[in-house]
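The complex is shown incomplete by one protein chain, all other protein chains being positioned as in the whole.
On to subunit A.
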Amino acid sequence: MNPEFAEIGQQFVAAYYKGFDDKNSRATLQPLYHSTALLTFEGCQFQGPQAIVEKLMSVPSDNIQRAITCADYQPTIDGGVQVCIIGQLKTDSEHDKPMPFTHVFLLKRENANYFINNEIFRLALHNF
């Protein structure tokens, strides 16, 4: 297990949202995804870096403001890191209110690098 799991998790979260929240840089997230990566975005599944980044690019907001309420990290048995985030985001429409969300990542270690292997995203909305 990796003793630096918390630092790795924190750095990852900062880098991920920096890339995601500005649409111009969103595509730069592609190298972060492992070739076997899985994304579940609001219940829809995407597999592989290309399909995943296509999905991310399709989110129609050029700029997202984000407030991370808390992030929890755990080392996994194979040297990876599990990340669980709750926070709020606001899209670039001036009228849209902040929306709560949860975001879970499983980072896989390969050599000295970490890749996103699993990712789950949901708005924490309850009008089901």
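The definition used in the following text is that a contact is a pair of C-beta atoms (placed from the backbone, for glycine too) under 8 Å apart; a residue touches a chain by one contact, two chains touch by 3 or more; residues count from 1.
In the analysis below, contacts and distances are computed from a predicted model.
Between the listed names "Autophagy-related protein 101", "small monomeric GTPase", "Rhomboid protein 2" or "Probable cytosolic iron-sulfur protein assembly protein 1", the UniProt record for the complex's undisplayed chain reads "small monomeric GTPase". By the touch criterion stated above, the residues of subunit A touching the omitted chain are 41-43, 59-61, 88, 91, 93, 95-100, 123-128.
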